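Below: one structure in structure tokens.
Shown here: the complex without one of its protein chains, the others still in place.
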Amino acid sequence: MPIIETKNLTYTYLTGTKPAFEDVTLEIDKGEFIVLTGPSGCGKTTLCRCFNGLIPHFYSGKLEGEIYVSNLKVIEHPIHELARHVGMVFQNPENQLFALSVEKDVAFGLENLGISREEMRERVDWALKMTGIYELKDRAPYELSGGQQQRVAIASVLAMQPEIIVLDEPTSFLDPVGAKNIFEVINKLNKDLGITIILVEHRLDLTSKYASRVMIMDKGRIVLDGLPKEILNSEEARLIGVGIPKVTRLYQILRNKGVPLNRVPLSAEEATRDLLEVLRI
Amino acid sequence: MSMFNGFKFRSVNSTIHKMDPRAKFIYVCVMFAVAVMFSQLIPLLVLFIIQTPLVFVARVQKEWLRSMKGAAGFAAIIFLMNVLSLYFYGNYESLSAILERSLALTLRFMVLIESFSVFFLTTSPDLLGLALEQSHVPYELCFAFTTAVRFVPVLAEEAQTIMDAQKARGLELEGGSFVKKIRNYIPILIPLIVNAIRRSLELAETMESRAWGATQNRTNLYVLRMGRKDLLLMLFSFIVLAVSAYVSWNVQIPNITYLLNI
Partner (left out) sequence: MIKIQDVFFTYPNGVEALRGVNLEIQDGEFLAIMGQNGAGKTTLVKHINGLLKPTKGTVMVDGVDTTKVSVATLAKKVGFVFQNPDHQLFSETVEEEISFALRNFGFSESAIKERVNWALNLLDLAEYRKVSPFMLSGGERKRVALASVLAWDPKIVILDEPTIGQDSQQKERLRQFILQLNHLGKTVIIVTHDVEFVAECKSQVVLMSQGKIIAHGSAKKVLTNLEVVTQASVVLPQISQLFANLKNISFPTEVIDVNEAADILLGKLGDSQ
């Protein structure tokens, strides 16, 4: 039973003249790590908003087709119920923190759900430790770096113990080191806790090595969907203009010139290993 | 702007800071009530002086002095207006009586500033928000309050960035006629407002995504419990209130003017 299932999903914003995305049919299984990418305006951000019910409950507009998340029919359940199953992390770290201390922010969702104080305390401490920010628990959000703020946002979502976490370009405002840290945290949540991850990103060089599946959208449709190495190595991906990792591009050039490389590298480590093999021959 | 620093929370590890905001608020209200009860100089002077030790216990003297300095301007105006109105429309015997009376009314204003200043300097906004929640103020209002306080430094920085961006396009903010000055602030205000609206939309999305509105019975990570010191403060406040009420009803308080036979 897939954890997310959509059938011919189409959505048009209230002020839109054409659909933001159309005819999206997909199945996502529990525990997958999906990287969703595509050029600006392809509809990936809008699609994400459907997974936790922001569309259609927060954004009016026309939603056609079907979407089920954690066996719940999204149009029939309010956002606050879906929030128990799907957590969402947004692009701007600053606008996801309301409280005057980190731990109060992490508790926010649990307070909304009416969880008891004892259980809240446990879950907050657990979420803070999982994201590596336990020492920051009494600090004010204003004092934190962008990367730290995003980790607070992730912890706040994690505390609600959802089965799925959707992240919409969470590292846009972070520098590469901050971004790497965030991806490591997300990967840990997926590999250690089995949380299904849907990560919308442009930084494929940093994220594709963690993904079990890559989906590329273009002009409102899903045009490529499959294993990272296959998708990022494909001609279509290059034509759409998605930023494939440089080592993958290098691999393509060398292959064209007849170098016997059998595996598609997505990271510098993989490329090093493959090239060393070929050089030893 | 520096006057407002006298009302901005400053984190210090003092007894006053740790006290329950509700107890402190009751104390402030009592001071207010008592200040209004008297219009003679002596009791108001007493009221002003008995609060000053609190300032030192809370170790916020520097900031408190700022609020006093800032209020001095208003105080001078109040003093002058009272002197003038009493001189022309009152029926007082001597100039010194008029001066005394005006001083008393000015001091009443200063007493209020003093207590509010101490209150805000020693009460962190999140504890204040919590106090509001536990006093059964609707959660939406408490949330709006704490969120607003949280974003004040963010908005201040954004305003500065917008000013820089427009200055870099040749906008001159200084000089020029009054009308021109107002017009020059449009390129600052519009982006500020537009961004504030965008920001609230993003905040709303996040709130919804964290189960806002899931239940009416919202719980809280922290809880405020009144301690002994808080109860003592409240007791002290009520005693002051009671004594002041008695005195103001039954005792004829002499004027300094009269005492000194001026």
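Read from first to last, the chains carry the letters A and B; within each, the first residue is number 1.
Just so we're on the same page, a contact is a pair of C-beta atoms (placed from the backbone, for glycine too) under 8 Å apart; a residue touches a chain by one contact, two chains touch by 3 or more.
What you see is a predicted model; the values in this text were computed from it and never measured.
Novice: Going by the contact rule already stated, which one of A:Lys129, A:Lys246 or A:Arg263 would touch the omitted chain in the full complex?
Specialist: Of the listed residues, the one touching the omitted chain is A:Lys246.
Novice: Thinking of the whole complex, not just what is shown, which of A:Gly16, A:Gly41 or A:Gly226 touches the missing chain?
Specialist: Answer from the full complex: A:Gly41 touches the omitted chain.
Novice: Using the touch definition from the top, which of A:Leu26, A:Leu72, A:Val223 or A:Leu254 touches the missing chain?
Specialist: Reading the full complex, the residue touching the unseen chain is A:Leu254.
Novice: Quick one: say which of A:Lys30, A:His202 or A:Arg221 touches the chain that got left out.
Specialist: Per the contact definition at the top, the residue touching the missing chain is A:His202.
Novice: Contact with the hidden chain only, please: which subunit B residues?
Specialist: These residues of subunit B touch the chain that is not shown: 158, 161-162, 164-172, 186-187, 190-191, 194-195, 198.
Novice: Just checking the interface: what residues of subunit A touch the absent partner chain?
Specialist: So the residues of subunit A touching the missing chain come out as 38-41, 91, 145-146, 169, 172-178, 180, 202, 205, 241-243, 245-247, 249-250, 253-254, 257, 259, 267-269, 271-272, 275-276, 278-279, 281.
Definition applied: only the chains that are shown with their structure count from here on.
Novice: Mind checking the centre-to-centre distance between subunit A and subunit B? Centres are C-alpha means, answer in whole Å.
Specialist: Roughly 45 Å, centre to centre.
Novice: Please output the residues of subunit A touching subunit B within their complex, sorted ascending.
Specialist: 52, 54, 57-58, 78-81, 83-84, 87-88, 90, 92, 94-101, 103-104, 107-117, 120-121, 124, 140-142, 153, 156-157, 160
Novice: For a test of understanding, state which residues of subunit B touch subunit A in their complex under the given definition.
Specialist: Answer in residue numbers: 124-126, 129, 143, 146-147, 149-150, 153-154, 199, 202-215, 217-223.
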